[in-house]
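What follows is a single structure, written as structure tokens, with notes after it.
Missing here: one protein chain of the complex. Every other protein chain is in place.
Now for subunit A:
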Amino acid sequence: MSTSTYYELYRRSTLGATLMDSLDTLISDGRIEASLAMTILETFDRVISDSLRDKTASKLTFKGHLDTYRFCDDVWTFIVKDCLVKLDGQDQQTELKCDKLHIVACNAKKNTE
């Protein structure tokens, strides 16, 4: 299956979470089957992965105090505290501060099992 080669990671993003919420609504109203919802989510995995790869240009840097690091199942998880995030967009620069930034990162070279 071609769909299985994409990470499900982005389902946790705002875009993914709102999609899952919407699908939940339709399922609980009995308008679609759960299996169709799963297919939609797999499509979402593919589309968002491709879009982030091909349609973004911004560069981001962050500095902070690394509170927690974890490497498990080829996934890095960091919790950075007192984090300063700089974003270099095409036309705009944004600087943001946050107390706590949770980072989940999957391997860019996906292992084909």
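Operating definition for what follows: a residue touches a chain if its C-beta (ideal position, glycine included) is under 8 Å from a C-beta of that chain, and two chains touch if they have at least 3 such contacts; residues count from 1.
Criterion: contacts and distances are computed from a predicted model.
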| item | value |
| --- | --- |
| Omitted chain, identified by the protein name its UniProt record gives, among "Dynactin subunit 5", "RBR-type E3 ubiquitin transferase", "Transcription initiation factor IIA large subunit" or "Vps72/YL1 C-terminal domain-containing protein" | "Transcription initiation factor IIA large subunit" |
| Interface residues of subunit A (partner: the chain not displayed) | 7, 9-10, 12-15, 17-19, 21-26, 28, 31-33, 35-36, 39-40, 43-44, 47-49, 51-53, 55-66, 69, 71, 76, 78, 80, 83, 85, 87, 89-92, 94, 96, 98, 100-108 |
